[in-house]
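Only one protein chain is missing; all other protein chains are in place.
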Amino acid sequence: MFAIDRIRRQFPVFRLTDDHPALVYLDNAATTQKPMVVIERLQQFYGHENANIHRGIYRLAHKATQSYERARTKVANFLNAKQPEEVVFCRGTTEAINMVAQGLRHQVTSEDEILVTAMEHHANYVPWQTLCKQTGASFRVAPLKENGSLDLYLLGKMLNKKTRVLAFTHISNTLGTINPVSEIVELAKKHQCLTVLDAAQSVAFDQVDVQDLNCDFLAFSGHKIFGPMGIGVLYGKTELLADLYPYQQGGGMITEVTEQESRFKNPPHGLEAGTPPVAEAIALGTALDFVSEIGLLNIREHSQKTLNYALDGLNRLGKVNTLGPGSGTSNIISFVMDMIHPHDVATILGEAGVAVRAGHHCCQPLMQALGINSTVRASFSIYNDTDDADRLIDALKTVQKIMS
Amino acid sequence: MFAIDRIRRQFPVFRLTDDHPALVYLDNAATTQKPMVVIERLQQFYGHENANIHRGIYRLAHKATQSYERARTKVANFLNAKQPEEVVFCRGTTEAINMVAQGLRHQVTSEDEILVTAMEHHANYVPWQTLCKQTGASFRVAPLKENGSLDLYLLGKMLNKKTRVLAFTHISNTLGTINPVSEIVELAKKHQCLTVLDAAQSVAFDQVDVQDLNCDFLAFSGHKIFGPMGIGVLYGKTELLADLYPYQQGGGMITEVTEQESRFKNPPHGLEAGTPPVAEAIALGTALDFVSEIGLLNIREHSQKTLNYALDGLNRLGKVNTLGPGSGTSNIISFVMDMIHPHDVATILGEAGVAVRAGHHCCQPLMQALGINSTVRASFSIYNDTDDADRLIDALKTVQKIMS
Amino acid sequence: MSESLKKLYHDLIMDHQRNPVGFKKRDEADIVIDAYNPVCGDKFTLYLDLENNKVSQASFHGYGCALSKAATSLLMASLPGKNLEQCQQLIESYLYELRYDSSGAEEIVKALSVALKYPGREQCVVLSWETLLKFIEARLT
Partner (left out) sequence: MSESLKKLYHDLIMDHQRNPVGFKKRDEADIVIDAYNPVCGDKFTLYLDLENNKVSQASFHGYGCALSKAATSLLMASLPGKNLEQCQQLIESYLYELRYDSSGAEEIVKALSVALKYPGREQCVVLSWETLLKFIEARLT
């Protein structure tokens, strides 16, 4: 049984105070709230374990280094990576993808093609576009079917022996569409093409197993899975991480520096320049423990159930169009209301204490493909229940009343 | 009066527990300890104010955005920048410098020269060396005088009309040498050369006024000034920030994306791709408030006094050589002991509860210039007192006894 | 519905949004200006005709929220008969009232000024006005 009350109680933000009268937080795709254990882990580190890592010869520094590396192991286990060395800590999904794109820059030529999809977040679109501008490679965008799902047939046809990278998202942060990752990776592998998976939305929704999916690189953000901001993960297969030119250079990633040249450590440390967010990495480890304890199967089931309940309510409202093929399969739903602008919806919802996002959700190319300007997005997590969905629907009724 | 007891009490790490029997923390150049206000600010944000920024239309997101931007203003005031827009948040000094180096890449040619000094931290050395390898520009290193201070005469001669960038440190993290920034900037300005100041060690020691120093860019790390890890600052003059190609691309820094091209926001937001470390930026603002309340003049005076007290003790010990010209002028001191390896010193000190650093301090070129392999470094901050210095000296006596 | 929301989605605003003044495409107009906020996707095109240096006709078309539509509609309603200097003055005083002091303003401006109290909504009520202001400033110098 999924004990929602017990889970909610672990999130201080939902405790009723004058500041936050009964928050209905449905903006989980932007960032999740933080459970007490994660907040306390930060507090414990900064209050009692704080030291820089990197070969400190005193106990505090040694202990910090060990905790940091233990967090790496936790991430590796969470993703079922082959070894902790496949896990590079970085700021978040955005930095992880930029690290790969710029790390490949010295290898990419004007003969090459880079393929992304029309449903990518700007973070998995613009870095590749930039790489193409820098190298002369061709930037190609796999189109969607009319229902907003990826057209696998056309994707397959766009892949060819020139395709160096296929970068795509696991779950669309706008539509909630779940892409068939294994199938897409298999298509790419036929052409020896590198696969970069944006897992920002999937890691907190479903079990993500990198060996099973067989993607070459994967990126996610700690703050979207109950962890702190400023920490994220680039996973990469060992030999492929080693091929990346270090995105940043500085302390901790060096073996030797002379005036003539520098030599860098192997990954992951060779890709982590400077003082990393040690406390944040450790607290991310705590967040992953928290998730594992609840169980991703339970999380998926619960979020789907809650979202489907909300979806029913939306459909009964009338004059609401839900977008994309994924409605009801993930924890994200996007919709537009007849003749009512998403910003007006979000303002009125916000006033009713219901937090949703309105806009293009950093997916302008997707908006262009769908022929719309913006949507209202509600995204559900472990602490949302049917009461939250009811409050959402009630508030939408108010919207329709005001705007009619 | 500098009320050291009152200050120490604000740092939980110094409360005596079984875990930390009377820690003597002299590794402040690596990272500083955190006061309660900073830890509590993080707790408050993650527990009650947590939301992503970037145009959220509900109150929580709006408040987070405001707090984040208020932290930017605090940093600007702290540095006496002309406007908040000159402050870009990033992970730390290392990322800030890499942002500048890579941001200039499209402008640098094989005709250009980049000048650094022989006392730079790897973070202000290797990114420039890399930029030179990428562009064919010449990498030049200004030498030190025999006493370990910068040779300003030779520096002036190495500057010429081809010099695009002069990157140098305010305070050497190894020797504690304080460089005459204004004088050096003036030399550089004669040749229209960009100046990049590594202020990682100076912001927590002395008032740093960017208008006064007139440097073009400046970098520092939050974790070295009582703030959290994972947050740092790139300061840049407005029109120069605008010249940098965005180091990273993703959400929040875009105005418009089409398949053909993308347009970016102006700095600072155009240089902050993806979800930034919002909580950490806000807590950095709290840390700067904390510093300002104590007063940098007081901090400098106190750290110098404590360091000089320790220096006396060191000199009385005998068979100890302090390095560099800066001994006693900053809060950092490096030394070597006759016939005793720094690692053995640090191990024995560590066992005595005295935390110092031993090694090359991410300054291999400096070590080569000094003809040594490593040093022992003790660095002092506001919570260190003469008792700490006494404990250091006592422990060094033990070292000499064991190793004799 | 809260008092504040009632003010924001005031009848005066909703009237403008339901029946906007001069909501029609006129590609043949003397002056055609795009008021576009790429960040939120709102985009209006403003069409002005000048006769004897005065605005003889003003209309607009495009896509935006209730607030931006009402604000643009109000702008269109206010322009006819004014020369560019007068238009400039009008816009400047609108923006001033909105941002600093709407106590002496028309009821509809008072209503629109409530938008500034709402997260992320300021752009909606100034977009068209500021775009036209920039255009006029460039024209007049």
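Letters are used for the chains, namely A, B and C, taken in the order the chains are written, and counting of residues starts over at 1 for each.
In this text, a residue touches a chain if its C-beta (ideal position, glycine included) is under 8 Å from a C-beta of that chain, and two chains touch if they have at least 3 such contacts.
As the structure is a prediction and not an experimental result, all values here were calculated from the model.
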Chains in view that touch the one left out, judged over the entire complex: A, B
Touch criterion as defined above, residue of B:R140, B:H302 or B:H360 at the omitted chain: B:H360
Touch criterion as defined above, residue of A:L26, A:I57, A:I294 or A:L307 at the omitted chain: A:I57
Chain A residues that touch the omitted chain in the full complex: 55-59, 61-62, 65, 255-256, 263
Chain not shown, touching residues in chain B: 340-344, 347-348, 350-351, 359-360, 364, 367, 373-374, 398, 401-403
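Keep this in mind: only the chains that are shown with their structure count from here on.
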Maximum centroid distance from chain C, chain identifier (CA atoms): B
Chain centre separation (chain A, chain B; CA means) in Å: 31
Euclidean distance of C-alpha centroids - chain A vs chain C, Å: 38
Chain B-chain C separation of Cα centroids, rounded to whole Å: 48
Residue numbers of chain C (touch at least two other chains): 38-40, 118-121
Multi-partner residues of chain A (at least 2 other chains): 343, 347, 350, 359, 364
